[in-house]
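Here we show just some of the chains, and they stay where they sit in the whole.
Read from first to last, the chains carry the letters A and B; within each, the first residue is number 1.
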């Protein structure tokens, strides 16, 4: 199961998609909006996706993980649009017969989502905003004031 | 050839637009495209940062040849999750 949605995510419903009688372990990851970044108060995150390609990459990640760990019961659902503090932006659920594989596979799925899926998040502060770059801090210098928040 | 290039996120905001119609000589590559884009938007990305391009919803090598009708998108560093 993969998906991109503008609606709030339901982690239990997504987790239940991967539960099977042959599985003894289910690992679920929730990515949630933190209230601060380097001491600055964050008001919300705003996610944008290249949806067609993002869904394609999420399906590729499922196949990758299946090839590496032999695990087919994988769900990846990303929320886009504004996500308030404490709310969930990403749910990854992985189930397998034993726990070790489920932990490793779930962790790897999350890492890969952050590496290759074309989704972007903007941190919105009280006095501005910045587009986050995937952990490499390539673009973590403060952005100039946003000129065009929406050009569609 | 005639191409429509889509900008996302950081690049959309820096360019100040979401889509751009562009003429590129036939046989042009992804690198030709990003060179053209950099000339037009010098502040899109620092010179040492590679501009990643997706062609038809797949990450494209810099030397990939483009064709009329390709769906071309500029992909800033991703940050989902």
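Annotations
In the analysis below, contacts are C-beta pairs under 8 Å (C-beta built on N, C-alpha and C of every residue); 3 or more make two chains touch, one makes a residue touch a chain.
No experiment lies behind these values; they were computed from the predicted model shown.
Counting every protein chain in the full complex of this file gives the formula A x2, B x2.
Criterion: only the chains that are shown with their structure count from here on.
By the touch criterion stated above, chain B contacts chain A in their complex at residues 6, 8-10, 12-13, 16-18, 49, 54, 57-59, 73, 75-81. Residue ranges on chain A touching chain B, taken from their complex, read 31, 47-50, 52-54, 56, 78, 89-90, 110, 113-122, 131-134, 136, 138-139, 143, 146-149, 151-152.
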